[in-house]
Structures are given as structure tokens and as C-alpha cells.
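Shown here: the complex without one of its protein chains, the others still in place.
Letters A, B and C mark the chains as written, and numbering starts fresh at 1 in each.
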Amino acid sequence: MNEMTKLTAKDFATDQEVRWCPGCGDYAVLKAVQRTMPELGVRPENVVFVSGIGCSSRFPYYMETYGFHTIHGRAPTFATGIKLANPELDVWIITGDGDALSIGGNHTMHILRRNLDCQILLFNNEIYGLTKGQYSPTSRVGTRSPSTPFGSVDRPASPCAFALGSGARFVARGIDVHKNLPDVFKAAHAHRGASFVEIYQNCIVYNDDVFAPFTAKENAGNQLWLKAGEPMLFAGGTKGIALDRDQLAVKVVEVEGGDWQTAGVLVHDPKNRSVAHMLVEMPLVGFPVALGVVYEDPAPTFESAVVEQNMQASAGKTPNLQALVSKGQSWEVTKEPHAI
Amino acid sequence: MNEMTKLTAKDFATDQEVRWCPGCGDYAVLKAVQRTMPELGVRPENVVFVSGIGCSSRFPYYMETYGFHTIHGRAPTFATGIKLANPELDVWIITGDGDALSIGGNHTMHILRRNLDCQILLFNNEIYGLTKGQYSPTSRVGTRSPSTPFGSVDRPASPCAFALGSGARFVARGIDVHKNLPDVFKAAHAHRGASFVEIYQNCIVYNDDVFAPFTAKENAGNQLWLKAGEPMLFAGGTKGIALDRDQLAVKVVEVEGGDWQTAGVLVHDPKNRSVAHMLVEMPLVGFPVALGVVYEDPAPTFESAVVEQNMQASAGKTPNLQALVSKGQSWEVTKEPHAI
Amino acid sequence: MPATIWRHSPIFRPRSARPQGTTFGVSAFQINFGSSAIETAGDAPDVLVAMNPAALRVNVDALKPGGLIIADEGEFGARNLAKAGYESNPLEDGSLAKWQLVSFNISQLTMDAVKPFGLGNKEALRCKNMWTLGLALWMFDRDRGPIEEWLRTKFAKAPELAEANIAALNAGHAYGETAEIGGQIPQHHIEPAPAEPGLYRTVTGAEAISLGLVVGAQLAGLKMFFGGYPITPASAILHHLSRLKEYGVTTFQAEDEIAAIGSAIGASFAGSLGVTSSSGPGIALKAEAMGLAIMTELPLVIVNSQRGGPSTGLPTKTEQSDLYQAVYGRNGDAPMPVIAARSPADAFDCAIEACRIATQYMTPVMLLTDGYIANAAEPWKVPDMGRYQPFPVRFHDEAPAEGQPVNPYARDEKLARVWIKPGTPKLTHRIGGIEKNAGTGHIDYAPANHQKMTDIRAGKVAGVDIPDQEVTLGEAGGWLAVVGWGSTFGPIHQAVRRARGRGLDVSHVHIRHIWPLPGNLGDLLRRYKRVIVPEMNSGQLKTVLRDQYLVDARPVTKVSGQPFKISEIEAAIEEALA
Partner (left out) sequence: MPATIWRHSPIFRPRSARPQGTTFGVSAFQINFGSSAIETAGDAPDVLVAMNPAALRVNVDALKPGGLIIADEGEFGARNLAKAGYESNPLEDGSLAKWQLVSFNISQLTMDAVKPFGLGNKEALRCKNMWTLGLALWMFDRDRGPIEEWLRTKFAKAPELAEANIAALNAGHAYGETAEIGGQIPQHHIEPAPAEPGLYRTVTGAEAISLGLVVGAQLAGLKMFFGGYPITPASAILHHLSRLKEYGVTTFQAEDEIAAIGSAIGASFAGSLGVTSSSGPGIALKAEAMGLAIMTELPLVIVNSQRGGPSTGLPTKTEQSDLYQAVYGRNGDAPMPVIAARSPADAFDCAIEACRIATQYMTPVMLLTDGYIANAAEPWKVPDMGRYQPFPVRFHDEAPAEGQPVNPYARDEKLARVWIKPGTPKLTHRIGGIEKNAGTGHIDYAPANHQKMTDIRAGKVAGVDIPDQEVTLGEAGGWLAVVGWGSTFGPIHQAVRRARGRGLDVSHVHIRHIWPLPGNLGDLLRRYKRVIVPEMNSGQLKTVLRDQYLVDARPVTKVSGQPFKISEIEAAIEEALA
């Protein structure tokens, strides 16, 4: 792998046996990431994959890059240290709905708020896969699981709404097996700052087909793929998202013969926070699922601000250990003091 | 204090010496809470104040109710156990910006998501008071503090935006010394579910006057007190909040002679999430600060759902320990087995 | 005297796939994947792989109680069930309760695994055996290398068949690892000795603990609140308890381990019995809150299902390496009673004991179990509930005399403080994690008060009434004591028995109460010339014993994620006597 060679997906694959259940959506995401890597123009040695614990968090073992499989929920903290220690590194965080939003919700919030330059891929399968199927903070009300045999009663968190509330400047969504996934990754990578990507990932063993209402072939019409500057159309262009400007809520409108303007379909502006809120909060029933880059509005990144401040505060100062330890008022003792 | 007596603020005050710095905003909040209590018609013995650690978290010691001063950031977890164990209790959480949003962000998120019936009073002084003045997650960029001598570089969290993103169904704001505070508390108490109240609280020692741009007498015109069904007017009714329905953003408009309709001033509908997002995200400069009940849209509460499920799952079953331990297939051993 | 039976991890020799001329070791039993029949070395088998309902029906009764059934649920459709003469699905109707059951759609999982090789349906399904073998190899820590080799030789002419079979083998293995399956198989198995006449059922440790907690709370007259967060191998307790709502049990899957213990402490403050449970990494996260429970003197039971460490370690393997953490792992002087269960059945009584101590002494209590105990099943003589003494809690509800302060830190003769339930009039009070005044519980930084409270906290725990230590097997003195705790009970007991059979002067002392230790233990241990302490860690109980009694307790350690073999303990005995 010398500097000149054009890398391929294979160059980013390790020789480790991939240990997910056959049919798990994680495979597709892995392939998508491995396929995306060469197109980003990064060298494997400059890339670090950091994960917490969960099925999805095994991901780094399969990437021929640097990798750190840390502890449950804390991946963002390790990523922060890595990036601050070496801002040149290209840092990817791999996490699950439990890892990022249950035990790790606080770190997810703070890495987004601080806007550390990194990509956060949240594999949302609405379940705890690794620990055998307990419901997670994104599981829908009524989810029967080993820990909720009579159905869960707590309202689910919305990963993207949470990310927006936490101050995220890039929020996107993808689907494990969808061909657009590499594009979402490329956009996330291109964004400077914390890029939050929720991936709907099918857990074939514990939560099979929970996303089928919009991922199944026959339901693909429920996918609203957003593109900056383009109208919010779905269902093959027959429907669109418009705005009820009185209620200040989005609504679904029919589009006749491609005339989306007349139907009042919104043009996607990723910088519009208000619309972003509405898009990620659309209910599952009666609405499509917003996919692609929902929101993007860059802001200064944390590590660059830290580096900048470190430089400014150091400017003109010459590190000198002897001077450092001698600092402050000092005095000379010239003779042995009197004994007591 | 028998059942018949009408209680007064004094009945809710302990004999403990109040240990905040003179001039601290915490005093005003304490008084406001003590004054509110008798009006809520609650008995002291049915009220529990739960707090984390911080200056503000000393609060329970001064309330003649049950109280639990727990550990840093975890008050919501204790409150959840208390409320689930005894849903009759009236649970109040007292927390600070560090307690609730730094170490405790995750628990804050989850108590809001689950919608546990309780009141959460977040004393936001944009600083760590107890530990002597380090910047907090709500401190503004550039805050000089013992841990950021050259100014902080991370973008602050917005407590109310975070609460909304976490799924809060009641979000309100108040000011420590403002006379409206008891009304905010009453609204929070009346709301069934998790009521999130951010209180701008002045830390006279480490962050004095940080809220003066809208709390100082001469700046009171920057306070936008929201009331359901009433126009969003401020600055003595000379200004209002209107909506730029194309940009989907709020804007400040001048109101001539009280004719707010013409100026397009919005009428406050606490159920409108989109407007709530905009109100809590208004920038500090050029906009007033939204106060009072910003958002309220009740949903089923966590503890009631748990109680309901516990009842349903128990219905018709008679607890019988002997039956319980005998459950499953069993077999009789009738004679001593052969010795090996 | 009837003996207990100990059996170490079996070695598989799948008949239909048996590598010719290869031996992997001496097999305690075999699984024949061809017919699902099981041959063993003369004893009832431990594992049954049921590839379809018929195979289950024919073979299940030969399986010993507590044995493991691995079933291919994909084959348990209506037709197959009818063919086998089942009226309802045995995988679902509870009729297999006597055994442990794990079922997957093995057919589907296999098909998925071999899809890339483009086999026909029938050929693909033939790889099921390899999938199952892969799972079994995972469970028993066996190497897949020889099987792969053998498959490559066998299918030399049809390499895609070899690869498909290997893929299935690997998929089954990966499934076990990824889904953190393991430990369910009784890696060693102890029959009740002697098996008294009576009604028996099977119980896993997780189930026994759950039942014990429910019974404990009921004996205390309390509702139980369980706050947990899933983690292998502790999750099963959360799962069991979540089905027992009619016993006044509320379960709460918290957002993390800190929230789990926080909610449990909150519930105790509110007058329930708070319980939480986890494994090593999660227990570590709870340490700060345990300190608060110690400081506020609230009852709390913390169950630690130990697994291999450090860090994430070996989640599916068993180990005893959290004893240090249990006894010493908190900031400040923070004493807490610690109890360890020795077997699934014993876990029931230990859980009740933990509830008793927690409520009678107003203290958190840690109950140590491990991956083996949590998952293994064993026959259990159904206890007669009439013989369990209730230990009802009396909440303090007397208002103080006019002008007198409420004293939440008033104590009884056992040093337990009063428990006042919020909602009780005239007893409003505040507690917290800052040092408390010995009476009022108010914040009190005074030096004398801190010393006093430190002494009280230590004294209270030291004074917990626990039974004197008995000699488990052998004499109260002599040449050698083998001191054990927790799930090493089986191999130690057998090894001591065997050694005694050979006339050696050796006794077995099994400790249930790790902290405080039994009052007579020091004297007892000093009556032996030598003391060895076999542990599945680097010598942790040994530290406590040496510290407390200054006896030269020598560690015998094994940290491989595997239980001791009897022979290993026997060797240690021989060495200690040499």
C-alpha cells in the first residue's frame, strides 16, 4: 500500500472473521463504509474507528485502520481525546441505539455540543442486540422483550431530535441496505464538525423487520430522500412534503404530474433548523421517513478552537522546565538553619 | 400541623441555617418555592425534594418536607425510584446547570423522555458555583474561569432546547428574583408529567450579572413573558414576536399603539412544538428571552403506565410464595438414591 | 454416603462428522448430530440437540434434569409437531421447564450463512449440523481448526461444500460469541447430596436469586423495586423478575447502571426494598452510589454476577475476580456486607439472607454469584415456605415530642437506624451523602462526629448476626484446610472427598459470608497446619483471610475463565501436604 496506489474497499477490510448473525444489517453497513473509504482519499493509517459495546460496536475489528473497541457508551469520550491529541486523524465513532442513547446519551450530547470533527454512525436497530434482545431507548411503546414481557411503556427517544436538541450541526439518516448509504457517509465526512448519522439497521434475530414499513421493497415509497436545493418528493414523485404555515407543521401533499411547485412542496434547505426539527419529528404513521442529510450548518470545530487557543497562549513563550519550576517568588537559603 | 390548618410558607422552612452566599439568587428561588407550596394544597409529608450536588442542590435541607441530597448528576434516577415506589409522593428535583447538563445530562434526558411525573427546577447560573467557579456547559464561549483562563471554546448547551430534543412535554423558564416565579412553579406542578423549568439564577460570586442583559431592571424590556392564548409582546407591549413564514424563523416586530394583530404578532400556543423550538433557540442578541411556559403538551406519565401494567399483569393472580417456588415441571424423589 | 457428580466440559465428537482417526480428547459424552440421539459414558446426558420435534420427543427423557436442550425452532412448525405427536409446541408451552432450553431458527441461520455458496436448499440445510457444532464449540471453548481441516479433506472433491460447511460452522460459533451465549451449560454438575425425598424442580442461579429476592422482600413485608441494566450474565435476573409483578415487584430497565442503582436507592428511601444487579463493569459504575447507600444507611441488595475480567474481559466466562471490588472497591471507609452463593440452589437462600441483612441492618448488601451459577441449572428441592421465618420491617412513624428534632439516625441495639417512609406526617427529614450528625442526620463536619459515624458504620456491619463457620467436610482442625467460596464448591468438595478417601488429613471449609466473616473463622483456621484457598482469581479471598487472621492462607489460583478441575484441586492438596 504505498502512497501512490489507489486503494480499494478490500484495503480497508481486515482478515478477522466477521461475527454478526447472518442476515444482520451490520454487514451491509460495513460494506458501505469499506466501499466509501477509498473515495474519501484517506490513508488507512490516518483513520481511527472508535466504538463502544454492542453488536455494532464490533465494527472496528473489521476495518483495516486503527481501531479502539472501548467500553459501553463512552466512545465519544475516547474519540475526543484521540482527536485533541492528534487533530490530523480522521475519527469515526461507531455506536448503537443503546450505546449512544441509553448509557452514552450524555457523551453523545457533549460531543455534538462541542462539535468535535468526527463522524458518528449510530446503528439504530431499536433493540439491544448483543445482550439478547432487551428493548432500547428507541424501541417503540409496547415492545415485548425479555425485560418487558408485557410490553415497554416508555416513550422512545428520537435520535435525530436528540441530536438537534444537543446542538448538532450535521444530522443525517440512512438505511443499512440502501444504495445511498455511501453518499450519506461522504457528506458526513465532508462536513467539518461532528456529523451525526442515524442508520436504520435491521436486527434479524431480535427485532426483524421493525423498519419494514419504509425499508421493505414494497414500502420504499415511504422514503423521503432529501437533497439540498431539491423538492421534498417521495413515492416516486407523486407525493411531497409541504408546510402548513398556519399550524407551522409539515403535511403530505399529492403531486400531480410532477408539478410540485403548485402542490407547495418545500425545497430542502439543510440550513433551516425549524424544518429540520419538523422533518425528524414526523410521526411514523401518515408520513414518510426523512433520509439523507436533514440538517447541515457548519460551525467552528472544538479541536480547531483548542489547537488555536493552545497556539495563541503559547505564542512567544519558550518552554523552559527550569524556569517553570522556579516560577513565583523565591528566596535563597544560604546557610544551614539553626537546629531545633 | 393538622389536616385542617392552612399552611404557610413558614411551614415549609426548616430550622437549618441557609448556607448560600449573601446575595445569591438561590435565596429568592427558595422563598418562591416556600411561598408556592401552601398554594398547591400539598402536605409537607407528601412532598420529596431530591437534588444532586452543587450550591443549588443544598436546597432540600431548607425545605420542611422529605428530602434527599444525593450524588452529583443523578438526582433524576433517585427521583424515578421514589416515584415508582410511591406514586402518591409529590417529587421535586433541584439541580444546577452542571448537575443536570454536564455529569447528569443522560439522566435528565431519560426522565424527560419517560415523562415521570415530577418538577425539575434547573438553577442555571452558567457556572459551577460549589467548586469555585469553573465554566459549565451553559457558559458562553469565551468564559474565563479557573479551568479556562484563556476563555472557554465550547459552544454552550441550551437547557430548554436539550429538554425539547429529549422529548420533554413541559418546558418553562423563570428568573430567580422575578415575581412570576411562583406562577411558573404552579404551572409546572399542575402539569402531569415531567415539568422542566430553567431558572436563570445569579451567582453573585462567580458569575455576577451574567443575565443582566435581560434581568437588570433597565433591561426588563427584554423579557418575553409567554401566556397561553395571548400575543407574544414585550418591551411594555411595544414589541412582539412574529413569524417570518418563508424563512420559518421568528422575528421581532414593532407594535404601534397596541395593534399587535397588524404587526403579525404570534399568539402563544404552548402546544406548538415548532414555535417552541424557535422560542427557546432565539439568540441572546436582538431577541428577547422567552419566559414562562414555553411548551406544554401532556402525554401519559411513566409511573402511571408502570402502575397500570403492574396491575394488569397481576390481575386475577394470587401471590402465593409456595406456588411460586414450586413453579415449572417438578418431580418427586421418594427414596434415598443409591450411594456412589 | 451418596456422592455428588462432577463433570468437566465435554468434548464433542459429532458422529456424522467425526474426523476419521482424529481424537480431540477423552469424551465425557458425545452428541450425535445425525440422529440427535445421545450416547454417554453410561450416565444421563447433559445436552440434547433437537433438530426437530420427533428427535426431541424420543430423547428428552434421557436428558438429566437441568440439562441443556438446543432446539432448531425453525423445524417446530405445526406439521412437524403433529407428526411427532405434540399437541402444543413444547418450546413454548413450558413443558420443558425441567431443562434449560435455548432455541434458534437454526435452519434459517444456516441458510443465511451458506447463501454465498449457491447450494440447493437441501444441501444447504445439511450444513445445520455444522452450524450447531460451531455453537457447541463456542460454548465449550473448543478449537474449530481440526473440524475445518477434516471438512476440507472430506469434501476435497467439492470444495464449495467444504467452504459452505465451514461457513456454517463459523456462523454458529460467531453466533454464540456475538450474542454472548455461553455458560448455560452446566460445566460441572452437582447433584444434591444426599438427594432427600421430596418434590424437586430445576432452577438456574438467576431464577433462584429472583425467587429468593421475591421471598426475601415478602418476608420483610415490603414491596420490591428492581432497577437493572442489561449485561451478560446478569440480565437473566431482570428478565425473571419482570414477570413477577403480582408479588409486588416493580422492575425498571434503567438507562445505565448508575441510574439502576440510583432508582433502587430512591425506592428504598421511599419504603420499598431496592435491588439492583449487574456484572463487573456495571458494578464498577455503581460504586459511587453504593457509598451513598452506606452513608444514608438505606437497605439495598446488589447482585453481582461475576464474569471474566478485567474490563469487558470475557463476558460469557465465569470467574470470581470481583471479590476485591465487593469488599474494598469504594472511596472512603465504606463497609458493606458481602455474601456469596455456591450453587444455583444455594443462591435462593443467599438472596433471602441478603434481604434480611439489608432490611434488619439498614445497609446495602452485595450478593456475589457468577456466570456459572447464574446460567447453570440444577435440581432443587422445592423449599417449604412455611419454614422460613418472616423478618417484618417496622417503619418508624412516631412523631417526636413537641420541640424535639426528628432523629432519622436514631438506632436500635443492632445499630440499625430507623427507617422513615416519606408520607409519614411529622417525620419529614433530609438525608444525603455528606457526613451526617449521629442523631438528626443533618450535615455535620465535626471531627468527633465523623469518627463516631465511621466507627458506627464499621461496627454495624461487623456486628451482623451470621452463623458460625462450619466445617463443610472433614474435621475442625488437622493438617490441611481447603477454604473456598462461591461456585468452586463442587470441585473443591469432590477433591477433598477423594483425598480423604485416600486417607489424607484434609478438610473443606466453604465460606458463604465473605464480609463480615463468621466470628469463629479465625480460630477455626488456626487449627489447621496449612490452609489453601482455591479461587478463580489471582487470590482475593486469600487477602481478606490473611489480613483478618494472619493465617498463612496460600492461594491456588486459576484465571482462565474455566472452573477448576477436581484433579487440579487434588494436585494442590497433594502439594500442600507434601
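Here are some notes:
Just so it is clear, contacts are C-beta pairs under 8 Å (C-beta built on N, C-alpha and C of every residue); 3 or more make two chains touch, one makes a residue touch a chain.
Since the model is a prediction, treat every value here as computed from it, not as a measurement.
Note that the undisplayed chain, when the full complex is considered, contacts A, B, C. The missing chain, though absent from the display, is touched by one residue of A:T14, A:Q247 or A:Q261; that residue is A:T14. Which of C:S263, C:S277 or C:S321 touches the hidden chain is settled by the complete complex: it is C:S321.
Residue B:Y135 is the one among B:F12, B:Y135, B:F211 or B:F234 that touches the chain missing from this view. Where subunit C meets the missing chain, the touching residues are 141, 177, 279-281, 283-285, 287-288, 291-292, 294-296, 308-317, 319, 321-322, 324-325, 327-335, 432-435, 445-448, 450-451, 454-455, 457-458, 537-538, 542-543, 546-547, 550, 552, 558-562. The chain not displayed touches subunit B at residues 17-23, 53, 55, 58, 71-73, 102-103, 105, 128-132, 134-135, 137, 146-150, 204-205. By the touch definition given at the top, subunit A reaches the unshown chain through residues 1, 14, 16, 43-46, 48-50, 53, 60-61, 63-71, 74, 76-86, 88-89, 106-107, 109-110, 306, 309-310, 313-314, 317-319, 321-322, 324-340.
Going forward, only the chains that are shown with their structure count from here on.
If you average the Cα atoms of subunit B and of subunit C, the two centres end up 40 Å apart.
Annotation for subunit B: residues touching 2 or more other chains are 106, 109-110, 306, 309, 313.
Of all residues in subunit C, those that touch two or more other chains are 245, 255-256.
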